[in-house]
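The other protein chains are all here in position, but one chain of the complex has been omitted.
The chains carry the letters A and B, assigned in the order they are written, with residues numbered from 1 in each.
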Amino acid sequence: MNELPTDLRYSKTHEWARLEDDGTITVGITDHAQDALGDIVFVELPECGRKLAADEPCAVIESVKAASDLYAPVAGEVIAVNAALRDTPEAINNSPYDEGWILRLQPDDPHALDSLLESTAYAQLIADES
Amino acid sequence: MPFIPHTPEEIIEMLATIGVSSIEELFDEIPAELRLKGLAGVPEALSELEVTQLMQARARADQPLINFIGAGAYEHHIPAVVWQLASRGEFYSAYTPYQAEASQGTLQVLYEFQSMMVALTGLDAANASLYDGASALAEAVLMAVRANRQTRSDQILIPRALHPAYRRVVRTLTEPQGIELIEIPYDRKTGQTQVEALAATGIEECAAVVINQPNFFGVLEEVDALTDWAHAHQALVIAVVNPLSLALLKPPGEWGNRGADIACGEAQPLGMPLSSGGPYAGFMCCKLGHVRQLPGRIAGRTIDRAGRSGFTLTLQAREQHIRRGKATSNICTNQGLMVTAATIYLALLGAEGLARVAAACCANTSLLAERLSAIPGVGPCFTGPCFHERVLHLPVAVPVVLETLAAEGILGGFDLNPDYPELGAAILVCATELRTPEEIERYAQCLQAILASQS
Partner (left out) sequence: MLIQERSRPGRRAPTQAPLQTPKLPDLPSHLCRTQRPALPEVSELEVMRHYTGLSQKNFSIDTHCYPLGSCTMKYNPRVCHALAMLPAFLSRHPLAPAEQGQGLLACLYELQEILKAVTGMDAVSLAPAAGAQGELAGVLMIRAYHRGRGESQRTEILIPDAAHGTNPASAAMAGFQVREIPTGPDGDVDLAALRSALGPKTAGIMLTNPSTLGVFERNIRAIAEAVHGAGGLLYYDGANLNGILGQVRPADMGFDIVHVNLHKTFATPHGGGGPGAGPVGVRAQLAPYLPVPLVERTADDGYRWLTESDRPQSIGRLTAFGGNIGILLRAYVYARLLGRQGLSRVAEFATLNANYLLARLRSAGFTLAYPTRRASHEFILTLKPEARAFGVSTADVAKRLLDYGYHAPTTYFPLLVPECLLIEPTETESKQTLDGLAEALIAIRRECVENPELLHNAPHHLPVSRLDEVHAARQLDLAWRPTVGEGSHG
């Protein structure tokens, strides 16, 4: 069973989002998503300063057999990316919610996160998909 | 039945196992009105003997001429070993090495080929080949637009002194993606593409500049200055090079202050017969930072479970079978068998052998140009330094001269006038290491006689 922290919000496309104290939002992919992708070998990160619409593809996560887009869970501007993933993409496999974070957004709407799923609803989504 | 091993008894047994009474029944899901009643437009079968006689007769009709054309396809000596080895069934009849453990031969050849192209071009990484030099350039243009993060420009500067067929192929393959090709004129005196001509476009930045060394006229470009101009304008540099010339010429990775970003070209001179234009193999190399934008297959070295070295296809997430509509290219194959030949050719010749071939071509072409230029009305069009091709002007229209030469068994050169009317009556000639002094003399005498009869 994959790990599913209750303090995060989730998208239907398997991203997680965390509201930080400073109002920014950290984004990564869920434990379920990394498990489905398998060993991650490369992450293509966006440039800082890029403005993203909600659901816009903004990064690519590659395993040996698959390449998966990361979709912005909410609209906003990229203010940081996890540059460490360039050398250690496996951090997403080992620590999807912590060291494996992918990017940080300054959301256009401070309440945008409310539109995303809670952990229970996301758990149901995974159950339905399988 | 040709190439079908079934005996009548086996067919009956197999149908019984399936539970049908005839082969015809196996097509029962195809709507009956669509079924074909025979292939009327196809001739009756021939035996191997008959087809051999047919093909030999056709080959006799195509007796080769003494070849003084290069223009993108070069006739070189191919050591006997090359196609003896490349024709081995284990290379010839293998598929793409998707099951790496059962394809270590092919995969190691690809890795060795990539290593040789890296050595020749001075860049960091190579793919396992593309269809040919022209389509490789088109792919390089698409790659440069993807890879250039400093500019959002879709403009590419492309020299007029690049092979006309390459320019056409680039147009076919890049126009649908909205890429704009801006043609850079050459200097009428030297035959070179000059920095001033790049600057005259007034462009402040563009996605890439294509630099052709030697260029289509055989003239050597001032690659350092062109490369530095491109980099100063946020453009990537795409080098289009003849791999044979790299035995002697500065590798693209060392051009200018930063080196070219991508190098591509036609690998045909490395052990591939002329074959009326194909199959050949395009190659492509790049700096490591761009490797994820490189199209086509790439072999990589890795380890097996016992820690032994082995080879596999890698970076496959770039490719169409995984990335589908977002892939770097739609290409699936490489020109595997041709690459096998090229790898064996380069292994046999080594750096010394390749340099000797290159030098012999240069020397023969120089001799040819001098000898032909001694004929009244014939002379070089350009003053720039040359590799193994030359542009010569003629005193009369080219087609009739070439036709008369062909009747004498001589393929006298490539008529430049249709593509470069500004040059008037001009031909592009090449004498590779295969051409003997006697053949060169014979060409000169024939040409002299033709011109004398024309005047």
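The rule we apply is simple: a residue touches a chain if its C-beta (ideal position, glycine included) is under 8 Å from a C-beta of that chain, and two chains touch if they have at least 3 such contacts.
Everything numeric here is computed off the predicted structure, so don't read it as measured data.
> Can you work out which residue in B:I184, B:V223, B:M284 or B:L451 touches the chain that's missing from view?
B:V223
> Please identify which residue in B:L181, B:I203 or B:L249 touches the non-displayed chain.
B:L249
> Of B:S103, B:S153 or B:N212, which residue touches the hidden chain?
B:S103
> Hey, which chain A residues sit against the chain that's not shown?
Residues of chain A in contact with the hidden chain: 39, 41-42, 62, 64-65, 89-90.
Basically, only the chains that are shown with their structure count from here on.
> Just give me the whole-number Å value for how far the CA centre of chain A lies from that of chain B.
Roughly 44 Å separates the two chain centres.
> Name, in rising order, each residue of chain A that touches chain B in their complex.
Spelled out, the residues of chain A in touch with chain B are 41-42, 44, 47, 62-67.
> Across the complex, what residues on chain B touch chain A?
Against chain A, the touching part of chain B is residues 149, 292, 316-317, 322-323, 326.
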